[in-house]
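Data block below; observations after.
All protein chains but one are shown in place.
Right after this comes chain A.
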């Protein structure tokens, strides 16, 4: 857990079990998720990485309530996304989740100023005008955008727009903020500013942050990075900032399946089948032709 994060009970905030999503695109079946397991505790700052087509955006769509899985379980803040009613879905979007998209222009209304954009979501939950303005200014100040509160988005830089977008996304104090490649259109320095804003949201507001990203800068600075490959969680990287250590793990699902890193399997020419051997404190995995002792079979 990051410093300052409060655990709201021991239950995970996000729980996905054996999540499957299959859809059709031009008569071709696409298995976007193939039994993905994921658990996110409250207050986490989590990065989700993976190659294009690995299923990251599909996962985000499901967790945000925009899509429904083909099979499996997806629960966010105790709400089962498969059985949620229409009214619940609206409340879910207003107060449980927040969004930031990659395209900076897509996150804000061009005809509203920065503070008005932040105030807009609060109108949907009936907050009084004075309270809305006060909170909006507070959020902009938190993310270093107080100076630009009366400016329109087209007068802000990309990074500034994304920071205002983050403020907008957390306006109603959601439990979790989903960010889909928030630094995708930005340069390194600007991307750093945006990520700093996300960290501040996590630290100051106790908002759980799930960031889908290709940016190694982002993944390097999160405590936990989930790797998705072929529609399943394949790896986790846990970082301890204090100890300056990083541990990378392959994810073992409840059925005992894990995905071996491609670099490993390519290096040892492992294909189709491997041999396993139970040792005292580990399980050995050998290519098909190598013996249990590691030597080649005669």
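By definition in this document, contacts are C-beta pairs under 8 Å (C-beta built on N, C-alpha and C of every residue); 3 or more make two chains touch, one makes a residue touch a chain; residues count from 1.
We adopt the following convention: contacts and distances are computed from a predicted model.
K.L.:
Which choice in "LrgB family protein", "NADH-quinone oxidoreductase subunit J", "4Fe-4S dicluster domain-containing protein" or "ABC transport system permease protein" gives the name that UniProt lists for the one chain left out?
P.N.:
This omitted chain is identified in its UniProt record as "ABC transport system permease protein".
K.L.:
Of the listed residues A:37, A:77 or A:116, which contacts the missing chain in the full complex?
P.N.:
Missing-chain contact among the listed residues: A:116.
K.L.:
Quick one: say which of A:102, A:115, A:167 or A:270 touches the chain that got left out.
P.N.:
In the complete complex, the chain left out is touched by residue A:102.
K.L.:
Considering the whole complex, not just the chains shown, which residues of chain A touch the missing one?
P.N.:
Chain A touches the chain not shown through residues 22-25, 29, 66-68, 70, 82, 86, 89-90, 93-95, 99, 102-103, 105-112, 116, 120-121, 123-126, 168, 172, 184-185.
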